[in-house]
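Note that this complex is displayed minus one protein chain, with the remaining chains in position.
Naming follows writing order (A, B and C), and every chain is counted from residue 1.
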Amino acid sequence: MSPRYPKPPEGSWTEHFGLDTGPVSYADSISPSFYERERQAIFRRAWLNVGRVEQLPKAGSYFTKELAVLNTSIVVVRGMDDEIRAFHNVCRHRGNKLVWNESPDEETQGFCRQFTCKYHAWRYGLDGSLTFIQQEDEFFDVDKSQLGLVSMHCEVWEGFVFVCAAREPEWSLREFLGPMITALEGYPFDRLTSRFGYRTEVRANWKLFMDAFAEFYHAPVLHSKQSPDKYAVAAREAGYEAPYYAVEGPHRLVSTSGVRFWEMDPGSLKPMEVMTRGGLFGPWDKADLGELPAGVNPGRCKPWGLDSFQLFPNFVILIWGQGWYLTYHYWPTSYNTHVFEGNVYFLPATNVRERIAQEMSAVTFKEFALQDANTLEATQLMLESGYVEKFPLNDQEVLLRHLHKVVGDWVEQHAGVPA
Amino acid sequence: MSPRYPKPPEGSWTEHFGLDTGPVSYADSISPSFYERERQAIFRRAWLNVGRVEQLPKAGSYFTKELAVLNTSIVVVRGMDDEIRAFHNVCRHRGNKLVWNESPDEETQGFCRQFTCKYHAWRYGLDGSLTFIQQEDEFFDVDKSQLGLVSMHCEVWEGFVFVCAAREPEWSLREFLGPMITALEGYPFDRLTSRFGYRTEVRANWKLFMDAFAEFYHAPVLHSKQSPDKYAVAAREAGYEAPYYAVEGPHRLVSTSGVRFWEMDPGSLKPMEVMTRGGLFGPWDKADLGELPAGVNPGRCKPWGLDSFQLFPNFVILIWGQGWYLTYHYWPTSYNTHVFEGNVYFLPATNVRERIAQEMSAVTFKEFALQDANTLEATQLMLESGYVEKFPLNDQEVLLRHLHKVVGDWVEQHAGVPA
Amino acid sequence: MSALLPAEFAEFEEYAAHWCLPTETERFERRMASDMDEMGAFYAAFSARLDEAIEFCDKYPLDELPEDVQRLLQLIHSYVMVSMAVEIFHQPKVVDSADAVLRRVKEPRP
Partner (left out) sequence: MSALLPAEFAEFEEYAAHWCLPTETERFERRMASDMDEMGAFYAAFSARLDEAIEFCDKYPLDELPEDVQRLLQLIHSYVMVSMAVEIFHQPKVVDSADAVLRRVKEPRP
C-alpha cells in the first residue's frame, strides 16, 4: 500500500468542514417546487458567470445568453466607453426579443453600433438608451428616457463577466467570491485565450452533473479504458484519494496530486499520447506561465495535478498544473434538465506541434466528459422513482455533500423573504 | 414628407375610440388562471367560426373540429334536410370519441350516411339521433330517444359556419356580429372558393399572434426584403399609417391604402412578380366581383388596399382590393400555445396563367407569415419573465389595445357569474 | 427513362425528376433541402421559357391537363417556390423566419 494522504485532525475532511456524515437525500434534485425555490433563493441572488471579456473584443461587441433559470435572455455588450453592460434582451415596445440571429432561442454574438428591433425598428444605444422610435408622433406621452433597455447588474473579475439578477445585489462581486477565489487574482487567464468550447443539453438536475465532476473517486473505474494501467493500480492503492480539500462560504475546492504518467514506463502509454505529447492531463510540455498567485495549489501539493474551484452556484474553474485551465457551467433549464458548457483554455499555439498537443488534450477531455455524462439521465429517473431515499457518501465525496448542504441552506434561509 | 392621413377630431384613433393611451400590460397573455377565465367568459359565450359551407358540399358531408379551448371536439355535418348541425363528437355509450380517422387527435372530414362508433358500433343519424345500440337487450331501461348526440348551437352567416357553446346563446349570430360585420352581406364569399389552407402550432398566447397581424407598423421593417424599396420608402415617409380604423362592440377594423406597386418603376419589382403578375398584394389582374356591399372599404379610402375585419374573439376576415380574401383563426390550446389557421380564397382559376398568379400570391403570403410568427415564442418567454411589465402602444396599434381591452372587459364582467 | 415533360420542354427533363412535385409541402421541403447553386441553375434555365410554358399549358382546359402537362405545371409551381429563395432571400430559408412553420393543408388541384 502506498502511504495515504493525511487527513485533517478530525479524522475526515467531512468532519473537518463540520458536515454531517450520514446518508444524503437527493430530494433537492427531483422536485419542481424545490427548483422554483432554488431559482428565487440562489440564482436570482448569486453572481453568475456568463462569459469572458475576450468574447467582447472591442466597443460594440456583444453576445446573448439564454438564462432559463432566470426566465430571461440577456445581451452583454461592450459600450463605446469600453464598459461592459448586461441588459434584458427585450424590446420595450412590445416585448419582442431584441437581439437574435437565425433562431430566437439560440444564443448569438456579433458586433454593432446600436441594437435595432426586427419588428418595428426601435433602436437602442450600446448603453441601453432608447435612441429612436419609429413614427414617434403616433405614441402618447412617450418618454424615451424611461424606455431604455432594462439592465442587469454586471461586474467583471479577472476577465470573467458576472451578472446578478437581484434588484440590489447583497454583495459586490469580490465580496461574493471571497478570499479563496480572489486569491487566484494574477493567474494569467488573459493569456490563455485559445479556447475549445463544448455544449450539450443534459436531462438531469444541474447538481447531479456538478456532483459527477466534483470527485475523482470514479475516475479510475469509469475511465479505466483511458487511464494507464499503472495509474489505475496506483490510484486504487492510494484509495483514489485527493490530497487537499477546502471550503469557504458557498464555494469549494479539491486539489489532486499530479501523476506524471508520461514518466511511467512506456507500456502505460497510448501511442498517440507519445506521438502528440498530449492527453488526459493536457499537453506534456508545461506552459510557462511565470509565477502563479498564492491561491493556486493552496494545499501546496507536490507533485500537484490540478485545482478544481467550484464557484457557487454553477461555475467551476479547473486549473491544471500543466499550465492550462477548464471551466464548466451548469445552466438549469428545469428541475430535471440543464445545459452544460465546458471550455478548455490554452496559451495560443505558436506552431502545429503545440496545436496538435492541444487538440489531443481537448479531444481526450471530450471523451472523458461523454462518459461522465452517460448515466445522468438514468440516475435522474431512478432518483425520481423514489424507491430509495438516502444514499451514502464517502470522504472523497465531501464536496458533493457541501454543494447540496449549501443549496439547502440558501433555500431555507430565503424562505419567507418576499420576492 | 407625404401628407399624413387625417386623424379624427380627438387627435388620435385611440382617443376617438375612448381608449386609454397609457402603456399596456400583457398580463392577460402569460397567466394560466387568466386563460381559464377567458375560456369561461369569452369562448364559451361568443359565436366561433369553425369553417365554411363549401366544406360540406352535400347531405352527409361532415368535418370535425378540435376545440381545446372548449375542452371538446365537435362534428359539423350537413343533414339529409340540408341543415347544418354541430354535435359534441362523443359517443353516448362510454364517452369514446365518435368520428375520427387515422389519429383521434387529428381533425378529419368526409361523407357518410350515419356515424358509427368504432368501439361498440353504436350508430347515430346525421341529425344526431341514436339509431342503433349493439345488443340493446343487454342494457337496462335504455331509452334511445334520450341518448342522441349532444348538440351545440350552430348558425350560418354568409356561408361561414359558427357555433356557440353557451347553453342558451345571449345573442343570435347576426346580433353578435353587429352592423359593421353584417354590412359585408353580399360580398361574393360563395364565389371565392379556390382555397389555399395553412395551419401551424404556435407556442405563444393566441392574442399575441392576433396582435402581430393587427397592425401594419411592422411591415416595412420586418418584411423589408420582400417589400419593394420604393414601397418601403413611401411607407416610411407616410409614417406607415393606415388611413382608417373602426371599432364596434367587440369587433374592429383597419383599412389600408392601396399602393399599386406594380405601377411603380420596374426597379421596385422582383422578376417573378412581373412574370407571374402576382405577389404580395395578390394577383395583379383584379378579379371582377361586381359591385361590392357598403360594408367593404367603409372609410372610402382611395386608393384602397384592404380591410382587416377582426371578429371577436379569434377570427379575422381580410378583404383585398384586388378581389380575394384571407381568413385567420387563432385557436387557444393553453395559456401559451395556440393553433393558427390561415386560408387564402380566390375565384377558381380558369387557366394556368391565373393559377400561377394565385400560387405566387399564396406562396408570398406564407413567406410573410413565417416572419410574423418567427419570434412569438421568444416574445412569450420574455413577457413571462416579467422583468418589464408595461409596454407603450402607438396610435397605429390601436386595434391591439382594443382587443386586450375587450378581453379584459368580458372577463371582468363575467366574474362571479356561475358557470 | 421515359420523358416526364412534353417534348417541347425536353431540355428541362433533368430538373423534372427533381422538381415535379404535386404539393406545396413537397416543393417547400425540396427547397429547404437544396443548395443555392442547384436552385440558381434551375431558376436561370427556366426563366427564359416560363412564359412559353404557361402558354403551352393554357392550350388545355385547366381541369383536363394531360399528365405531362400537369408535370410541366408542377415544374412552374416549383419555379415559383424557388424564385423566393433566389430573388428575395438568397438562401433557401425565409430570412428571419427562425423555426416558424406553416403547413399548407389544402390547395386547389392541379
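Rule of thumb we're sticking to: a residue touches a chain if its C-beta (ideal position, glycine included) is under 8 Å from a C-beta of that chain, and two chains touch if they have at least 3 such contacts.
For clarity, every value in this text was computed on a predicted model and none was experimentally measured.
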Interface partners of the hidden chain - shown chains only, full complex considered: A
Residue touching the undisplayed chain, where the options are A:S12, A:S151, A:S194 or A:N394: A:S194
Residue of A:D105, A:E248, A:E359 or A:E384 in touch with the missing chain, whole complex considered: A:E359
Which residue of A:R37, A:R191, A:K270 or A:H414 touches the chain not shown here: A:K270
Where the missing chain touches chain A, by residue: 194-201, 222, 225-226, 270-272, 275-276, 340, 342-343, 348-353, 355-356, 358-360, 362-364, 366-367, 369-371, 373-378
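Assume only the chains that are shown with their structure count from here on.
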Core chain by centroid distance, with centroids computed from Cα atoms only: B
Mean-CA-position distance for chain B and chain A (Å): 48
Distance between the centres, which are taken as Cα means, of chain C and chain A, whole angstrom: 50
Whole-Å separation of chain centres (CA-atom averages), chain B against chain C: 30
Junction residues of chain B, two or more chains touched: 222, 374-375, 378
Multi-chain contact residues (two or more partners), chain C: 96, 98-99
